[in-house]
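Read the structure below first, then the notes.
Only one protein chain is missing; all other protein chains are in place.
Each chain gets a letter, A, B and C, in the order it is written, and its residues are counted from 1.
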Amino acid sequence: MPELAPAAGRLRRRIYDVVFLSDTPAGRAFDLLLIAAIVTSVAVVMLDSVASIHARHAEAFLIAEWTFTILFSVEYLVRLAVVQRPVRYARSFYGLVDLGSVLPTFVSFFVPGAQVLLVVRILRVLRIFRILKLATYLTEAETLGRALASSRRKILVFVVTVLTVVTVIGALMYAIESRLPDSGFTSIPVSVYWAVVTLTTVGYGDISPQTPLGQALALVLMIMGYGIIAVPTGIVTVELNRAAGATAALAGAAPGAVIRSCPTCGLATHDADARFCKRCAAPLPGQR
Amino acid sequence: MPELAPAAGRLRRRIYDVVFLSDTPAGRAFDLLLIAAIVTSVAVVMLDSVASIHARHAEAFLIAEWTFTILFSVEYLVRLAVVQRPVRYARSFYGLVDLGSVLPTFVSFFVPGAQVLLVVRILRVLRIFRILKLATYLTEAETLGRALASSRRKILVFVVTVLTVVTVIGALMYAIESRLPDSGFTSIPVSVYWAVVTLTTVGYGDISPQTPLGQALALVLMIMGYGIIAVPTGIVTVELNRAAGATAALAGAAPGAVIRSCPTCGLATHDADARFCKRCAAPLPGQR
Amino acid sequence: MPELAPAAGRLRRRIYDVVFLSDTPAGRAFDLLLIAAIVTSVAVVMLDSVASIHARHAEAFLIAEWTFTILFSVEYLVRLAVVQRPVRYARSFYGLVDLGSVLPTFVSFFVPGAQVLLVVRILRVLRIFRILKLATYLTEAETLGRALASSRRKILVFVVTVLTVVTVIGALMYAIESRLPDSGFTSIPVSVYWAVVTLTTVGYGDISPQTPLGQALALVLMIMGYGIIAVPTGIVTVELNRAAGATAALAGAAPGAVIRSCPTCGLATHDADARFCKRCAAPLPGQR
Partner (left out) sequence: MPELAPAAGRLRRRIYDVVFLSDTPAGRAFDLLLIAAIVTSVAVVMLDSVASIHARHAEAFLIAEWTFTILFSVEYLVRLAVVQRPVRYARSFYGLVDLGSVLPTFVSFFVPGAQVLLVVRILRVLRIFRILKLATYLTEAETLGRALASSRRKILVFVVTVLTVVTVIGALMYAIESRLPDSGFTSIPVSVYWAVVTLTTVGYGDISPQTPLGQALALVLMIMGYGIIAVPTGIVTVELNRAAGATAALAGAAPGAVIRSCPTCGLATHDADARFCKRCAAPLPGQR
C-alpha cells in the first residue's frame, strides 16, 4: 500500500484516505464507484469490437472511451500527487496497470486499433479484493499463492519434462504424418502445437492424425496426458494440505485437537471431548 | 420438511403422511409412483422435441403432457391444503419447483414453445434422496456441500483470477488474429469465449488460432489451464479431507486413534499413547 | 477360484492345476499361452474389421477365427469338466466371459456381423493379474475397488446432481438456439448430449452455440465443469488416503512410525531414528 506523504496537508490526507484506503465510508464508496467504472469501460471496449454493435453505436462508444480515459487519467495524476513516493508507486504493479489503462487511447491516435489494449483495465478489478473484507480474502489468496510458490520447483521439473515430451513426440508425428497429401502436420512447430493440444486434452480437432501409426502415437500421448494431469494436481493438493497443516501446527495443535493444558502435567493438547488428562489423569479445566 | 397443521383431522393427517413422508409403506409407494411419473413426463417433453418422433406421436404427447400437468397440479393443491403453513411451503425450493412443473403447460396457451420449460420438472427428481435411506444420503450431500461452502472464498479468488486471465488473453488474441481474412476471432467477446473454451480444455475447435504468434499464446493458455485445474481440485480435496476428519472427531475418534476400551466407562477409542481414560480417568489396560 | 472336485482322479487333478492355477510351471506356461492366444484372436477380430485388410486376408482371418473359437470352446468344456461345481463356474463372471468368447462365432451363422462381439474376449485378459504376482496386484485392485465402493454414495449424489444440471441446461440451450436456421441443437436429447460433451470438457465441436446468449450459457457450463471435476477427484483421493491410513492403523502404527516396543514401558511405536524410549528413556532394541 503506497504511503501518504508525511507532511501532507488536510486536503491531501483526506484525498489519500478516499483514493487509497477502503475502510472509511468515503473510501469504500469511491472504490465501488471505481470498480463499476472499470467494468463498464471494459464492457464498452469489448462491445465496440463487435462489428454489428460498432456499426450502430460507434459515436457513443468513442465518447464513452474518451470519458473513461480522461477520468482514469485524472485519477492516476491524483494518486501520483498525494502519495509519498510517486516514483515507487508508478513502478509498482498497480501503478503500471493504472498507467496502462489510459495509454492505449492516446496511442490510438498514431496506431489505429490500439484501443484493444484497453482491456488491460480489467486488471484493475483485482482491487476488488481490497474492498470485500480485505484481510480474509488476502489470506486465502496468500494460502493459494504460498502453496503454488513452494511447489514451484516441482512444477518447473514437471513443465521442462512436458515440453521435452511434446517436442520429441511432435517431431515424430511430423516424420510420420507430413508426407500425406492433405495432412495438418505441415511443420515441426505445428506438430508440437498439436502435441500440446492433445496432451492437455483440449483437442481442437483442427489437426488430427490420419495414418494408423500416427493414431497409435496419438493414443499414447492422450493416455499419457490423462495420467500426468494427476501430477500438478497431486503437487498442489499436498502443498495446500501442508499449508493448512502448518497453520494448525503454528497454533500448536494436532488436527482436531483443542488447546487446553493439563494443570498438573502441562500436556497441551487434548481431544475436544477429554475430561481428564490422558497422561496423568488430572481433571482438565472446564469443557466448552 | 413442511409441518402438518396441528389441529388436522384424521384424513388430512393420513394424506400428509402419504404425500410428505416416506417412512410408511403408503408414503414410500406414493413417492416411487411420483418419481416414475416425473421421469416419464420429462422423457415425454424431451422426445416431443425430436422432430421425427413429434411428427408421428404429436397427439399422444399432447394428451400425456396435459395428463401429467393436471396430476401434478392436483398434487400441488393437495400439498398446499394439508400443510400447516402454505405460504412458507409455496416459497420453499420444492414449493417453487412444484409450481414451475405445471405452469409452462398453461403458459404455452399464450406463448407457443413454452412447454420446453417443463424439463424443470427434473428438479423434482432430487426428492429421490428422500426415498432411498434419507439420512445417509443427506449426510453425504451435506458433507459435499459443506466442503464446497467452506472453500467458497478460495473458489471466488480463483474464479475472479481466471476471468481476468481469459479477458486479457482473449483481447490479445483478438488483436493478433482478427486481421486474418477468415479468422474466427471476430470480436473480443468471441475471443474471450474461445479463451474459456481453451482454458477449461473443452476445445470445440470451431475457432482456433492461425498465426504462429496466436498459436504460441494458445499454447501458454493450454498449459496454464492444464496446471490451474489443479487448484480447485486441491482446494476441494483438502476441504473434504478436513470434513472427513471433523466427522470422525464428532464420532469420538481422532484420526490415528486406537480402539482400546476403558474398563470403567467403556469409551472405545483412545490415543495410542494414553495411559488413563480421558473421560473417567480410570487407568487403561496395558498397551499392546 | 473354482474348486476341484474332491474325488478327482490324477489326470483330472493334473488338468485342474494347469488350467485353473498359475503357481506351477505348467500352469504358468498355460496361462501365458492363453493370454497370447486371447490377444492374437482379438487382434484378428479388430484387423478383420478394417476394409482394406479384410479384402486381402478374408480367408486367413476366417480360418484363424474358427481355430481360436474351437480352441476356446474345448478349453471351456475342459474347465466345465474338471471343476467341482460346473453350474457355479458357468454362472461366475469368468465363466460367462469364457462362454461369451465363443458364442458370437456360432451366432454369426444366423446373424452376419455378430463376430464383432468377439472382442468381448478381451475381458479374458483380466486373468493376467492372476499370472503376474497374483496377491500383490489383487491387493492393489482391491484397494482401488474398496476406495471406489466406500465413496459410491457420494458418487451417486454427484452423478444425480450432474444429470439434473445437464438436463436443465440442455433444455435451456434448446429453447435458446433451436430457432436458428442451421443450429445443431435440433432436439432436447441432442442438447443434453451437447451439455454432457461440454461439462465433461470433451468438446467435440460437432455442435456449438451460435447466439451470444447460448455462448454465455456455454461459458457458465464450462467453468462449472472445470470446477466440479474437482469433486470426484477429491472424493477418491480422500477415500484412497483413508484406505492407506486404515492399512497403517491396522498394523498399529502412526504413518512413518516403526513398530518397535519399548522393553521397559511397552510403548509400541517409535520413530525410525529413535534409540531411547520417548516416554521412559529406556534404551530401545537394536536399530535397523
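Convention: contacts are C-beta pairs under 8 Å (C-beta built on N, C-alpha and C of every residue); 3 or more make two chains touch, one makes a residue touch a chain.
What you see is a predicted model; the values in this text were computed from it and never measured.
> Specify the residue from the set A:Arg14, A:His57, A:Arg146 or A:Arg242 that touches the hidden chain.
Answer from the full complex: A:Arg242 touches the omitted chain.
> Please pick, from A:Thr24, A:Thr40 or A:Gln215, the residue that touches the omitted chain in the full complex.
Reading the full complex, the residue touching the unseen chain is A:Gln215.
> Out of C:Ser183, C:Thr201 or C:Gln215, which residue would touch the omitted chain in the full complex?
C:Thr201
> Please output the residues of subunit B touching the missing chain, sorted low to high.
201-205, 233, 237, 273
> On subunit A, where is the contact patch with the chain that was removed from view?
Against the left-out chain, subunit A lists 153-154, 156-158, 160-161, 164, 167-168, 170-171, 174-175, 178, 186-189, 192, 198, 201-205, 208, 212, 215, 218-219, 222-223, 225-227, 229-231, 233-235, 237-238, 241-242, 245, 249, 252, 254, 266-269, 279.
> By the contact definition given up top, give the residues of subunit C that touch the hidden chain.
Residues in contact with the chain left out: 42, 45-47, 49-51, 113, 116-117, 119-120, 122-123, 125-126, 128-129, 136-137, 140-141, 143-144, 147-148, 155, 159, 162, 189-190, 193, 196-197, 199-206, 229, 232-233, 235-237, 239-241, 244, 254-257, 270-281, 283.
In this text, only the chains that are shown with their structure count from here on.
> Roughly how far is subunit B from subunit C, centre to centre by C-alpha average, rounded to an integer in Å?
27
> Quick check: what residues of subunit A touch more than one other chain, meaning two or more?
201-205, 233, 237
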